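One structure is given below, encoded as structure tokens.
Not every chain is included here, but those present sit where they belong.
For clarity, chains are labelled A and B in written order, and residue numbers in each chain start from 1.
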Amino acid sequence: MLGFSRLVNQGRFLQAKDDYDESRAVIIGVPMDFTVSFRPGTRMAPRKIREVSYGLEDFSPYLQDTLQNKSFYDAGDLDLPYGNVTKSLDIIEQAAEIILNDGKIPIFIGGEHLITYPIVRQVAKKYPELKVLHFDAHADLRDTFFDEKLSHATVMRRVCECIKERHLYQYGIRSGVKEEFEYAKGHTNMNLIDVKGPFSENLEQIKGYPVYITIDIDVVDPAFAPGTGTPEPGGCSSQDILEVVSHFRQFNVVGFDIVEVSPLSDFSERTSLLAAKILREVLISIC
Amino acid sequence: MLGFSRLVNQGRFLQAKDDYDESRAVIIGVPMDFTVSFRPGTRMAPRKIREVSYGLEDFSPYLQDTLQNKSFYDAGDLDLPYGNVTKSLDIIEQAAEIILNDGKIPIFIGGEHLITYPIVRQVAKKYPELKVLHFDAHADLRDTFFDEKLSHATVMRRVCECIKERHLYQYGIRSGVKEEFEYAKGHTNMNLIDVKGPFSENLEQIKGYPVYITIDIDVVDPAFAPGTGTPEPGGCSSQDILEVVSHFRQFNVVGFDIVEVSPLSDFSERTSLLAAKILREVLISIC
């Protein structure tokens, strides 16, 4: 057997461990972007985020801790029937359920934002007091989109139906239709445009609760994250989001996803790199 | 009312006429790419092909004729429920049915290749002797793909179920699984790699029949058409395909589509330009 060569990139996230059973968190990629209306391409994100993760170091100067001794497993990508939304959401939900049943924290890499719905449905079943943190440029609170209940534009409305009133915290929102903002007034904690300020004000309300976090990469300005399906100018910087992420270890994080990275639209790969860096910080924080 | 300005590009194909009733052919865009497995993005094609058509002249030196006096209507794009394949195919089929009932020739701009299936189903209902010409790098003759009967990879198999045995003529095929080539031996007229040679040999067998033509732009080499979802090196040149297209007016063309153009993957726009030029030649030929 040839001894001196190696497979540099096994197709897994940086420092993922071999052992599922011992792992505290499990990464799963979801290459789904069927309900996207503007620019598809997020299905390439899971693979690309893993690939560029090798351009990062294991050590985080933000957390002064390293990924090396953290126990997490990278289960690869889900096999989805392309174009079949219902069946795909079922598969995602089953994956979430298995991981939760095994007592582990599910970490999903999208794919489009709709994937958050089946995951939260399972997480909320296990944790009825669940609070959901939602970082996004878009409210995603429509009831239907092109007459469809299940869409990337309705996903947080569906999520609201799974959790308690006002248990949804939204940051960085700067796009939506009027109805969404009205719905938000009654049912969620929505913060416009700014991310850092409102987030630090909410810290105490969130600590102590089981927390699910979903980051739509377009919360960051397209200057920092051009690779996304519906870029919306006027977002926060990568420094801002990384500072926010550095506080996650104060929470009891029971699930996480990062969605809407679209590598095709970012020749520089900096969007995927930012997503990988956020993921590294989250993994160090929760494992 | 302001008199000296204009809207250069009305969002319609070059020289499209205002009158549906008088038109001989009707263009419809189908922004669907949900079942695509490799690189999505063909949903942007209808709009981009119309846009770049204004970079072409009305006159064809190939046909020595002009688009100016041809009567065709551009009906715009279909409203599709993103991610819902079955409903989308229904809508496409209804559109084809209406156009055919109105005694007009349907011209579809994809979108992914699966759209050909509902169109041919209607066309074949009207013309039972229909022959289908299929230009493509891929056989598209699988029975199922990821367990789904309806996919861009199964579309010509479904088409075969709508028309008579061996009424499918395939050109330029250079990719497929073994089963597809075996199926082709028994059921279609498949020609490998080369396009021009076999096509001119088949000319006489096709004349006189009602003919539906479907062109997957990836039949052309990715050097000439890089903007496509599953590029396959080793294809014909743009000169080759244009020469083939110049013979279409010898046929009784009763329907046409051009699919799998993916503008996102072609910064130079030459794929969309080639598609627009093919479309111009087809419109001059049949109107």
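Note that in this section a contact is a pair of C-beta atoms (placed from the backbone, for glycine too) under 8 Å apart; a residue touches a chain by one contact, two chains touch by 3 or more.
As the structure is a computational prediction, the values presented were derived from the model and not from experiment.
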Oligomeric state of the whole complex, in copies, if 2 are shown: 6
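One rule holds for everything that comes next: only the chains that are shown with their structure count from here on.
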Roughly how far is subunit A from subunit B, going centre to centre by Cα mean, in whole Å? 38
Residues of subunit A defined as touching subunit B within the complex: 33-37, 39-41, 43-44, 79-85, 146-148, 150-151, 264-265
